[in-house]
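Left out: one protein chain. Kept in place: all the others.
Should a chain be cited, it is by its letter among A and B, assigned in written order, with residues numbered from 1 in that chain.
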Amino acid sequence: MSAALMTLTGVSRSFGGLKAVQDVSLAVPQGSLTALIGPNGAGKTTLFALMSGFLIPDSGRIEFDGQDITGRAPDLNARQGLARTFQIVQPFAAQTVRENIAVGAHLHEPRRVAALAAAEAVAQRVGLAAQLDKPAADLTVAGRKRLELARALATQPKLLLLDEVLAGLNPQEIGDMIPVVRGIAQSGVTVLMIEHVMQAVMNLAEHVWVLAQGQLIAQGSPAEVTSDAAVIEAYLGHGTAAKLRRQAAAAAAAGDVA
Amino acid sequence: MTDLFILFPSILNGLTTGAVYALIALGLTLIYGVLHIINFAHGAALMLALYGVYWLKEAAGIDPYLALPIMVPAMFMLGYGLQRGVINRASHGKDENILLVTLGLSIVMENLALLFFKSDTRTIETAYTLTTVPIDIGFAQAMIALPKLVAFGGALVASVVLILIVGRTDLGRAIRAVAKEKHGAKLMGIDVEHVYAMSFGIGLACLGAAACFLLPAYYVNPQVGNGFVLVAFTIVVLGGMGSFSGALLGGLLIGVVESLGGLLLGESLGQIGIFLLFIAVLLFRPQGLFGAKA
Partner (left out) sequence: MTDGTRTRMPALHKELLRIAIFAVGVALLLNVLDSGVALNFVMMALYAALLAQAWNILGGYGGQFSFGHALFFGTGAYVQAIAQIDGGLNPWLAMPLGVLASAGVGVFVGALSFRYGLKGSYFALVTLAFAEVFRIVALSVPFTGAGVGLMVPLREGFGNMQFGSRRGFALMVLGLVVLALLVTCWLRHSRFGAYLQAVRDNEDAARAAGVNPFRIKLGAIALSGGFMGAGGAFYVQAFQYIDPGIAYGAHTSVEALVGAIVGGMGTLWGPLIGALALHVLADLTRNLFGQLPGINMVIYGVVLVLMILFAPRGLGGLGRSVRELWKGRTK
């Protein structure tokens, strides 16, 4: 594994009596495509919020690209190359797709025309070129997810935190999106994704962390993790592991789409 | 001891005004707690109510206290109608629209009053306007105008009635349900639109009562609402948005602070004190002294 782009050391965060994240330590290798999984309410999105600076940890350290960014504001982190998407998509509804993406592009491009052009290029990459002049509010869920991705991509991140970018998509749309994510990772961006869609996790992730009730209960390759007894129990379900292994075999047999 | 002797009448006056402030603020709190809107038209509505009481006295000779059974239902109906007919329709689902619509309504109300009643300040004369009552607590004495005492008592009674309605009746239960969880309440079969309008109506009905208690000891002109609305907001924010006990205690507190402030710093600076307190609370402790975070 290459050097770590982001390291968490003993990060914890509580809300009142609820321990949302407990003593989590992990290291995201540079250039990797990794996943963070776990049952609902495990604290995954909270962890993303802590990583990106939307929440300040009660304890622990967060390092990114060699710097201590614990508690640093999200916009500063974005400028350093740390971008995130939101589980519940947050478009600038009144603005067009192009204008939406341009906000991200402006991070490195102060001129308006150039930023709009950069936005168009990013839209091509994620397959939104046909909708550039549509108001964001008119997009389907799938479109909005891509928009979210595009806007984050436009900030030219080193690390991209994707929060359930496949949630709410039908199997066709998922099949379309997976190559896009892979393409981003292959272009040099380190990607960490929160995902429930196991097809994507098995397909894409090199390394998986499993969060349950705020704690890291397992980590390893997708195959290792999904056969881990603790993980299976956390997800509640006898036979879940077997089912997943069958799915993974089928996906590998069908061959990669990209 | 001598200080208290001087301050005592001021404190008493403050308490009587404060009770009326509390009643006004309670209406605002109810509206905010249920509809989650800041009713910018609250002051103008109070002003209309005051003119209502004034007109009933001047034109029909009805004593303000006897006007209660007229003003309270009338203001209730005005509130119900405004919410159901205008404010609800104007929201289009966006909070900012409600902000602007209540502002628009307040502008219309205030200037209609200006149009019809001109800008003169008006007062009423009753048999008891000048009667004073001595209050003696041993180490301090004061003479309090009877209308103010009645205002104190009446406002407190009205406040208690309101709190009881919300706490003990079926309507109150529906109101609290809608305030807490609108969609769940709807699924339970509660007519949310109706509850909204009822809440707004009750909020304005409080103003009707407050006006009846206020006018004998006070005055009315088209701008009087402005002064009250910011004080009412200060109380609501201070007491904690959505907290009845907070509004009640806050009202009394503000009344006393304003009275003492006016005594020690002069009228204008006293008023500024209230506004600065308001700004400070908004900035540093928006949840108020009693409320949960808004």
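Following the convention adopted for this analysis, a residue touches a chain if its C-beta (ideal position, glycine included) is under 8 Å from a C-beta of that chain, and two chains touch if they have at least 3 such contacts.
Just so it is clear, the structure is predicted and the values come from calculations on it, not from any experiment.
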{"item": "Selected from B:Ile62, B:Met77, B:Ala90 or B:Val192 as touching the chain missing from the view", "value": "B:Ala90"}
{"item": "Chain not shown: contacting residue from A:Val11, A:Ile62, A:Ala78 or A:Leu162", "value": "A:Ala78"}
{"item": "Hidden-chain contact residue, picked from the options B:Ile6, B:Val108, B:Val161 or B:Leu264", "value": "B:Val108"}
{"item": "Contact set of chain B toward the excluded chain (per top definition)", "value": "37-38, 40, 86, 89-90, 92, 94-97, 99-101, 103-115, 118-119, 222, 226, 230, 233, 237, 268-269, 271-272, 275-276, 278-279, 282-284, 286, 294"}
{"item": "Hidden partner chain, residues of chain A it touches", "value": "52, 54, 73-75, 78-79, 83-86, 90-96, 99, 102-104, 106-107, 109-112, 115, 130-135, 138, 151-152, 154-155"}
